[in-house]
Every structure is written in C-alpha cells, then in structure tokens.
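Note that one protein chain of the assembly has been removed; the remaining protein chains are unaltered in position.
Our next item is subunit A:
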Amino acid sequence: MNGSIPSEFLPVLLILIGTVFSFLSAVGLIRLPDVYTRAHAASKSATLGVLFALVGTFLYFLWEEGYFSIRLFLGIFFVFLTAPVAAHVILRSAYRANVELAEQSVQDDLKEVLKKE
C-alpha cells in the first residue's frame, strides 16, 4: 500500500456498504416482533442497500469503461420510487386483514377511525 488507490475502489466500497445494509435489514426481518416493524426494517434499509449497490455498479461501469447505462439509471430510479409504495400497500392490506400489532405497542389510533366509518 503506497497510497495509490485504484479508481474502482470507491464503487466496490459502495457495493459492500449496500450489501451490509441488506444484511442488517434481514436481521431486522428476523428479530422484530410484528409485521409492521418488520416492514419498517425491510422496506427502508433494503431499499437503501440496493440503491448503494446499484449506484456502485453504475459508477463502476462509468469510470472503468466510460459506459453510461441508461437502463441501470432507470432501474435505480424505479426501485427508489416503487419499494416504499410496495411496503405501504402491503401494510395497508395487513391492517385491513386484522393482523395483530405486537404486544408492546401502546396506541392504535387508526382503530377508532375505522370503527367510525
């Protein structure tokens, strides 16, 4: 190590950070108590992890080969838009299907609003 870092070091480091984020979200998916907290872990940090990995891939091919991939760019944009929407729709269906909250949750504001309808 004489201080010269190769130019593909930063994109690959981004990919490594992204997969570490995916691993943390998977640990949250195992350990958290109910479906709402699990979706909280899975949607946010898995989206961030896959964004890091895709941006790392994009920068790798941009710097190494000068290849600007518009398909990968569209993929990044699409994943960034749709992953939170998918988590929202799943949780909405879970609440409408009366999936129980965890025992240590303290307040359920939506129940009275739904009862009034």
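As a working rule, a residue touches a chain if its C-beta (ideal position, glycine included) is under 8 Å from a C-beta of that chain, and two chains touch if they have at least 3 such contacts; residues count from 1.
The criterion applied here is as follows: contacts and distances are computed from a predicted model.
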{"item": "\"CRISPR-associated protein, Csd2 family\", \"Light-independent protochlorophyllide reductase subunit N\", \"Na(+)/H(+) antiporter subunit F\" or \"1,2-phenylacetyl-CoA epoxidase subunit A\" - which is the UniProt name of the missing chain", "value": "\"Na(+)/H(+) antiporter subunit F\""}
{"item": "Interface with the unshown chain - residue positions in subunit A", "value": "6, 8-9, 11-13, 15-16, 18-20, 22-23, 25-27, 29-30, 35, 38-39, 42-43, 46-47, 49-50, 53-54, 56-57, 60-61, 65, 67, 69, 71-72, 74-75, 78-79, 82-83, 85-87, 89-94, 96-97, 99"}
